[in-house]
Structures are given as C-alpha cells and as structure tokens.
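Only one protein chain is missing; all other protein chains are in place.
Should a chain be cited, it is by its letter among A and B, assigned in written order, with residues numbered from 1 in that chain.
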Amino acid sequence: MAIIEVNRLTRAFGDFIAVKEVTFSVERGEIFGFLGANGAGKTTCIRMLIGLLAPTSGEARVAGFDVYTQPEQIKRNIGYMSQRFSLYEDLTVRENIRFYGGIYGLSNRAIKEKTAELLEELGLTGVRDERIRSLPLGWRQKLAFSVAILHDPEIVFLDEPTGGVDPIIRRQFWDLIYEASAQGVTVFVTTHYMDEAEYCDRVSIMVDGRIEAIGPPGELKRKFGVDTMNEVFLRLARGGAETAAETAAQGGGG
Amino acid sequence: MNAFRGFVLKEFYHILRDRRTLVILFGMPVIQLVLFGFAIRNEVNDVRVLLVDPSGDYVTQAIKSEVLASPYFEGVGHQTREIGIERTFQKGRAKEAIIFEPDFAHRLAHEGVARVQVLTDASDPNTANTILAYTTSILQDYRRRLASGPPGGVRIVPEVRMRYNPELKSVFLFVPGLIALILMLVCALMTSITITREKETGTMEVLLVSPLKPAQIIVGKVIPYLVISLAIVSVILTLARAVFQVPMRGSLTLLMLECLLFIACALSLGILISTRSRTQQTAMMVSLSGLLLPTVILSGFIFPVSSMPVPLQMVSHIVPAKWFLIIVRGLMIKGVSFADIWQETLVLAGMTLFFLAVSVRNFNDRLA
Partner (left out) sequence: MRTILFLLQKEFLQIFRNRAMLPIIFVMPLIQLLVLSFAATFEVKNTTVSLIDEDGSTTSRRLVEHFEASGYFTVVHRTFSTAEADAAMQRGDVRMILHIPPDFERDLRLTGTAPVQLILDAQDGAAAGVVQAYAARILTAYSRDVRVDFVVPPPDPVAQPVIDVVFSHWYNPDLNYQFYMVPGILVLLVTMIGTFLSSMNVVREKEIGTIEQLNVTPIRKRDFIIGKLVPFWILALVELSAGLVVAKVVFHVPMLGNLWLVYGLTGVYLVGMLGLGLWISTITETQQQAMFISWFIMVVFILMSGLFTPIESMPGWAQKLTLLNPIAYFIEIMRRVLLKGAGFWDVQAQFWALVTFAVILVTLAVRQYHKVSA
C-alpha cells in the first residue's frame, strides 16, 4: 500500500498556479526523489503534504491521514528538514536534540539514549556542548537530519537538504539517508542536484507546476535515450511539456 | 553617476514597498499631534469632590453651589457626617473632600470665624496642590463679598501676562519636540537598521565590490530617509499651523536650514551606530535606548530641564535634541532671529561634525 497518495493536488496563489493537478504515489520504504528546477513548485507541494499549507483542490493522504482534516496526525508520523536551517543556532547540540525530542513526546530516558546513540554515530560527541553556530555547515546538516528522524517517523521529508555543502559531505549525507531507509523509513527528498537523483529508487520531475515524468532513474534514462539524469532533466526543462512528451513517445517507440 | 541614481531609486522602492512601516512613520506624528492638541491637557479640571456639610445653612449652601458651578469641580456626593472619606479616596471616587464645621453660618456671623477643612488625595501632588488653591480662592472670594466696610489688609494685585502662548496651549510646547523625535526616529533609527540589515544579510559585500564608492553607498542609503523626514516635518508644520494655530513667528527658511542641520546630525549618529553593531536587534536597541529615550526625557520635550537634578542637567547638554528644541521653539513660538540662536546652532554643528568624523573613521575601518 502506498504511504503517500496524491490525486490532482492543486495550489494557487492568486492568479498564479504553483502546483497544477499533480498525481503520484510513494511506496512504503522507498527513497523518492522529487526533482525540479527552482520555482517549479516542489516546495509548495511538500508544504501541502506536511500540513504547513492548505491545498486549493485535489486530494492527498500521508501515512494514511488526510491533509485537509488530519494534519496533526500526519505531523506525529513524519519528520521534516527544510532548506532553511532548522536548528537553534544559539543552543548547543545536546540542547537541540533534547528540545525536539521533548516536543515530540519522547520520554526522558529515550531522549538520553537517543542522544548518546546519535552523537556517537555522527561523531559529534566531542562537540556536544558547542553551540550550533560554531559548527561547520556540513555537520549541522547531518545533525538536522538526525534530529528530524529522532522520533522514528514513518516518512521523512527533506527539502533541498544538501544545498550549499561540498560533494564529500553530500556523499556522507546520502549514507545517512540509506541507513534510515534500511531501517524502514520512507524518504521523500527534493533536490536540484541531478547526480543525487541517481541515488533514488524512483524520481519525479516537476516542470512549471506539473509532474512531467516519473519512474526509476534507469527507466527514465532509457526512455529518453540518454546516459545521465542531468540530460533527462535538461530535455524536459528546455523542451517544455510538448517536446518532452514527444521525445518520450519516440523513445518508447524506438 | 548613473549607477548611483539607480541605487538611490532602489532604496526608495524598498522603503515605499513596506507599507506598514510607511503608514506608521507618517501616522505616528499625526496621531501624536492630535492627542497632544486635543486630548492631553496639563491643567486640572473636573476634579471629583466630596462635600461634607453638617450644618446645611444658607452660607454653606451658597459656598457649595459656587464650588459646584466652577469648571474645576464636579460633585460626587454630599453627606452630613465625616465618615467613609478614606474609602472614597481609596476607591478613587473623589480626590478632595471639603468639610464644613457645624453651625457654620452662626459662627461666621457671631464669632467672625468659621472653619473649613479641606482634605486632598495627594497621591497626585500636582492635582492636590492645584485644587487646594482653587478651593481657597473660591472661599476667599465668597468671604470678600460677604464683608462690609473697608478691607482690613493690603492687597497686591498681580497683573499676569502670558507671553508667546496666552492661551497656554500644550501643542505649542509639543510640536517642536515632536519634530525632533520624528527626525531622530527616521534618520537615526531607520538608517542604522537598514545599513545593519545589509551587513547582516551579506548584501553589503556585494555593494562594496560594485563600482559604487563606499561613500556613495552610504549617501545613497541616507538620501531617501532625508527626503522622507523633510516630508514628515512639512506635514507636522502644516497640521500644527492649520489645525492648532501654532504660530511660525520667525523665518521659515531658517527653520528648514536648522532642520537640515539636525537631520545631518541624526543621520551621522545612525551611521555611527550601524558601523558598530552586528545585528539589527542590537542597532534597534542601541538607537532606542541611546537616542530616542534621551530625546524624549532629557531634551525638555515634556519635562523642563531646569527642574531636573544637576547631574541630569549635565547629561542633557550632550543630547543634540536639547539644543535643537531651543532653536525650534525660539524660531516658531518666540520669533527670534539668528542672532539669538547662533550659539545653539554652533553647538549642534560641532556635534554633527564630530559624529560624522567618528563614523567616517569607523566606516573605513570596519566596512571598507
């Protein structure tokens, strides 16, 4: 059974339609890449799914709950890491973990255990009493991810999690994602780094508020007859909707 | 030069787009002017008074009706026994009690002396003092009319003339202060915040590597606020003139020049603060506590400087608004000429040069 089901989901801001009748589903346990250029509507879509923004029309269910009527139940079952930095810079590593653990209702003992475990895993034990402000960006981002899955959510939503960090840190970050996925967490990740798309089980590509292609990276590359996801993306983005559909049809025929 | 013009225009757009702040910038002086002009009065009126009259004869009736007829008093109760006054004061139901002694008319007629006890709620000492004076004068006037034959004592009659402001309107006092306050708010607070914000968000570095010279950047940031503050000064002056009949007895041109001087002073303070603070919050708090509060409290805006303790009077000398207020009041209300205010102008000009020099040095050290 799909853990995220989206049917003709739409969001308008005045005359501007940011997300146009988007339909897709995400299976339990998969790593789903949500791709698109800046301004394609990715963030708007993710904000509707996590209950930060009310949809204009359409349907969506996340972890079995309806986004219109049960946003608070959804929030109990998801984790979220935004493109804007989400930890408190004036608090220490440990204080941040404790705070987020606390508001998700973890018991004091669970918080203590989780903290130790997490610090160990990330190799942050030495800086656990440092303020976040003094840590390098890459460390902070890894910590933010770990905090987002601290309460063992069913799904974690990552909005551009690797913006602005170097390739080595990005690689390490994806190791964390795989690890979480191996423990059964569904990962929903937006990015505009096309090399990262290759790491996903399935991807969707959004152009101007619509999903123009969806499928495993290998399948999409075959369909478009190219070697990298980057080229798939360029075709879709450059050609616009019609050419893309044409190419896809030709690829499918040949 | 073209780049510079574009930059200034961009700054204008920034300001004009933030409607809420703009509404407050123009609305605040207008509302304050209206409050000071119509609502806020220093004089004491309609004081609630409790009358205690055990005798209830023709003399006390006559005195009571005179008290109640005066605009200063408003009767809240009338009783024949002296009880419950403490409670009345504590509940705030009256601020004064006038207590006549028993057999008032009889004593006055036969013994020539009758006693009135006046109790005031002196938790507000100014009001207490003033209403005591009012009450005494009503009683003495009544007595004088009662007297027959030549008066027993001598009387020195004060002929009082209230110069510059015969109707004692408080707007006259507040308009110049309001101008100083608004100029400080717009020029110092707003500039310091906007420059700090560019630093905080990192856009200042982008500007510094552009072909614009650092001095041009600062001037460009400052020009819109200069224009806005001149506009606000004009609004205040027009309103003060049209609605509240505040006079403009001196030279308007000179007043505008002095305003420009004060604006320059405030702007250089704003720049100085922005070169020293890292975050908007710090800039805001330093401007609020270091500039706006002294402008309100220590400049003579509301409270006369000459009545303050000596240490505070000394501190007031370094508040630019203090000197500016003397100038503006002189020009508007008293109609002085430049010969009467050249010293204050010189002090202000000196301060401006000093702040400007310090901020230029700081700016070169820290920004460029």
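Keep this in mind: contacts are C-beta pairs under 8 Å (C-beta built on N, C-alpha and C of every residue); 3 or more make two chains touch, one makes a residue touch a chain.
The shown structure was predicted, so the numbers you read here are calculated from the model rather than taken from an experiment.
Trainee: For the chain that's not shown, point to the residue among B:A39, B:A69 or B:A242 touching it.
Mentor: Result: among the candidates, B:A39 touches the missing chain.
Trainee: Which one touches the absent chain: A:I4, A:V19 or A:L53?
Mentor: Touching the chain that is not displayed is residue A:L53.
Trainee: If the hidden chain were put back, which of B:S55, B:T120, B:T191 or B:T295 would touch it?
Mentor: Selected residue, touching the omitted chain: B:T120.
Trainee: What is the set of subunit A residues that contact the non-displayed chain in the whole complex?
Mentor: 50-54, 71-72, 75-76, 78, 80, 82, 84-91, 95, 98-100, 102-105, 131
Trainee: Please identify, in ascending order, the residues of subunit B that touch the omitted chain?
Mentor: Considering the whole complex, subunit B reaches the absent chain at 18, 20-21, 24, 27-28, 31-32, 35-36, 38-48, 87, 89-92, 108-130, 132-133, 135-136, 139-140, 142-143, 146-170, 172-173, 193, 197, 279-282, 284-285, 289, 293, 297-298, 302-304, 306-309, 312, 326, 329-330, 333-334, 336, 340.
Assume only the chains that are shown with their structure count from here on.
Trainee: Please tell me the distance, in whole Å, between the geometric centres of subunit A and subunit B computed from their C-alpha atoms.
Mentor: Distance between chain centres: 57 Å.
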